[in-house]
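Apart from one protein chain that is not included, each protein chain of the complex appears where it belongs.
Right after this comes subunit A.
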Amino acid sequence: MAFTKKVTLKSSDGELFIIDRAVALQSRTIQYVLEDTNPVDAIIPVPAVDARTLSKVLEYCKKHLIDLNTDFEDYSKWDKDFVDAEVWMLYDLIMAADYLHIPPLIDLICDKIASMFKGQTPDKIREIFNIDNDFSKEEEEDFKKKSGWAFK
């Protein structure tokens, strides 16, 4: 049996994740750490990401490592299910993906969040994402009028 190198990641809340090095290398942040220090059996802290989010991110990394040869369609189906999550989870995921620097995962979540804007009125979008409207009614109407082409 081939010997696969392992890497240990530690989430912000102290949980340890022992994973294949190849899986971890999909994160450029971890890749830099490993290249710089090449720690043997060392634990790499991931202070910005909690265990729940980290395990989800690692699920993505594993899937995308194993299935490099899978058909494009299978892949997109899995991705679609992966981001079919609550808004807060997407928010945690995108922060984690940004911190760990995993560009395809960032793209995937951006696309998902953007799809939640599609065809919605500003009021509805504020409701979905709990955006506080700090414009006065008059200001908002004025802006809408100025960008009339976008609100037809």
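Note that in this section a residue touches a chain if its C-beta (ideal position, glycine included) is under 8 Å from a C-beta of that chain, and two chains touch if they have at least 3 such contacts; residues count from 1.
Rule of thumb we're sticking to: contacts and distances are computed from a predicted model.
Engineer: Which of "F-box domain-containing protein", "Nucleolar protein 2", "Phospholipid/glycerol acyltransferase domain-containing protein" or "AAA+ ATPase domain-containing protein" is the UniProt protein name of the chain not shown?
Structural biologist: Spelling it out: the chain absent from the display is recorded in UniProt as "F-box domain-containing protein".
Engineer: Of the listed residues A:Leu16, A:Ile43 or A:Val87, which contacts the missing chain in the full complex?
Structural biologist: Of these options, the touching residue for the absent chain is A:Val87.
Engineer: In the full complex, which of A:Asp36, A:Asp81 or A:Asp134 touches the chain missing from this view?
Structural biologist: Here the residue in touch with the unshown chain is A:Asp134.
Engineer: For review purposes, identify every residue of subunit A that touches the missing chain, sorted by number.
Structural biologist: 87-88, 91, 94-95, 98, 106-107, 110-111, 113-115, 117-119, 122, 125-126, 129-135, 140, 143-144, 147, 149-152
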